[in-house]
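Only a portion of the chains appears, each positioned as in the full assembly.
Per-chain residue numbering starts at 1, and chain names A and B are given in the order in which the chains are listed.
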Amino acid sequence: MTHLTDDLNAALCAQRIETPSWGYGNSGTRFKTFAAPGAARDVYEKLDDAAEVHRLTGIAPSVALHIPWDEVDDYAALGRYARERGVGIGAINPNVFQDDVYKLGSVTSPFEDVREQAVQHLLECVEVMRQTGSRDLSLWFADGTNYAGQDDLRRRKHAMRAALKRVHDALPEDGRMLVEYKLFEPAFYYTDLFDWGAAYAHCVAIGDRAQVLVDLGHHAQGVNIEGIVAFLLDEGRLGGFHFNARRYADDDLIVGTTNPLELFSIYAELVAAGHSDDALTRATAQNVAYMIDQSHNIEPKVEAMLQSVLNCQEAYAKALLIDRGALSAAQQTGDVLAAHRALTDAFRTDVRPLLAEWRSAHGLPTDPIAAHRASGYQQTVARERGTAQGGGGYPVKDKVTAAQ
Amino acid sequence: MTHLTDDLNAALCAQRIETPSWGYGNSGTRFKTFAAPGAARDVYEKLDDAAEVHRLTGIAPSVALHIPWDEVDDYAALGRYARERGVGIGAINPNVFQDDVYKLGSVTSPFEDVREQAVQHLLECVEVMRQTGSRDLSLWFADGTNYAGQDDLRRRKHAMRAALKRVHDALPEDGRMLVEYKLFEPAFYYTDLFDWGAAYAHCVAIGDRAQVLVDLGHHAQGVNIEGIVAFLLDEGRLGGFHFNARRYADDDLIVGTTNPLELFSIYAELVAAGHSDDALTRATAQNVAYMIDQSHNIEPKVEAMLQSVLNCQEAYAKALLIDRGALSAAQQTGDVLAAHRALTDAFRTDVRPLLAEWRSAHGLPTDPIAAHRASGYQQTVARERGTAQGGGGYPVKDKVTAAQ
């Protein structure tokens, strides 16, 4: 059995998974949003839930905000609220897809006033970054078209670049922007940031503080995500992840549930890059933002998030166990199957005992899920919060100015 | 140029495309439902819009209802309302996916009371069929699971079969049930009716009045839909279509907009089967229900439906032009490219003049889109109806008891 060495302990202590505020509220598909008892109703309840996840796991100390879903009057107070509960504010996620004017796009809309409105919202979110001390502006655009000919693809590209450039140049000095791409949905014919290559080309053109964000659910079938990760790490342009899982489209399931070998392989690239001889690659790996982005449509929200964080921890722990000397030796001699086994032997290892040992050593419950179930947290919030009826699709919260 | 022969005229006159009531209301993605000025707010307005589409095209004489979205107290009155406007009531579509109890499934739920509630709703819809004189009960289930292990797949299969059997045996004497399948969404790991084979096996086990419904957007990438159509026609189990278009998932775009050759190829099979020597195949082809099922997220609703109907008409007209003698001769001699050209020569033909001639001959506007735009219909309904705010996802309408 693998035991907790100092190196493993240090590495496990260094892991960070950011949970998203929106993962604690009701969400659904276009067909139905099922209301879950106790689902968080506002940003304060979301922070409470995130704090519970961090309390039980020890590796989820920050929370991504979605503006305007999590908009408040006083971000300093919000930060204090979070810190009092042991967590902090993470990435800021603007929303330029739920206003009626964005029907044909936001920063790439055919209409100049719409484009400007979208950019202004992005700039406001930069201001929120300053107020919350966030390092990362996490940008996802629903922009695209549904029909061949609907719009001029090159015009839209120019508009995207211009908007990204304006935002980039307004970033706080130590801030950066993470540019997310997506194959499709909600645009069904063409998405302006349609793949990592498009996001990458924009980032390179815009400036050093623009990096690519990889959402595990935003690729076509058959795409090798760890290959993209390795490529971007090597180019110094991997900024972060939105972790989730999917079988077909952007299903936003719990990360690691459909192909755990894929999640492990991604972590294997990240761990390797963190030990690279190349300074840029190493620094890039060390600054990657690990964020969850899921829709918990039928699952209990807090338990689903716990499971997600634990799945990341397990994949990472396995990646730490790879015998890199054996792997490298097999690769260099072209020993295909020995190299594959050097990687997958680590994957085959059951790291649950190791992680229980690590948790014990740090005063955490050895089985966070069981501890959560035993704690009565879910029953308590269900009683206190009741069952909020969300709108369909993603929640749109009214502005909340005070915690209950 | 191809001219309107008696045969062509008769064939074009025989075409029927059913439009769906829900295609006239607001719909959206999980991210946002954009409210469209003038979008229909209730079943009466939907019938008004459907009547406009039929008035302009002449081939869309019936409207599919969705229960409970279109539920009314008096279906006889609803039928009269429709007939006064020149249209009739078509297929009845139950909804067993938007009640909170259906979170883990409807007819395949782990819970017996939920399964029973779902079956009761289906039986109520059979009663609506009697009241509206509908021939077809169109069944789509969101039932499935999101995670490996979530439920027992064979138990769910048995539950599905039992429910289908009960409904089948309750059908009106001349009624039938159309069983729709879908690869994924909203279930992301496993869908109980996951492909045509699953639907077909259930239909065969249940009875003669159960047939398969093919929705063009419900297949995995790379699947040959016309092949499925030909197979089901030959087995006497093709019941109908839900027409739409997609590039990636179930995008529910306007039919014929992403790959018009595919739509044409499907019609080519249908026209051929309609002339088959085999009586079962021929009868099956003649009784196919052609229905549109789309979400018009960014398009003007009525114009989008007009375009959809016209795209079907164009594909069908091209299929009528196939030189079946030349095609058959080339096929029989193994002349691969001549056979392909015999098919695609018809596709290459511009049938717009032919269709204009047919419309002229029947007192229809030669360009229905232009006529619609010129009519001011859209402006009128926008003024009269205003802009209704839909919920996200599919609309859930309150019960409506009287037209405005």
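Observations on the structure shown:
Basically, a residue touches a chain if its C-beta (ideal position, glycine included) is under 8 Å from a C-beta of that chain, and two chains touch if they have at least 3 such contacts.
It should be emphasised that the depicted structure is a prediction, and the values quoted were computed from it without experimental measurement.
In this structure file the full complex is assembled from 4 copies of one chain, 2 of which are shown.
Assume only the chains that are shown with their structure count from here on.
Chain A and chain B have Cα centroids separated by 38 Å.
Of all residues in chain B, only 27-35, 97-98, 100, 102-104, 142, 146-148, 183-186, 188-189, 220-221, 246-249, 251, 253-254, 257-258, 295, 297-299, 391-394 touch chain A in the complex they form.
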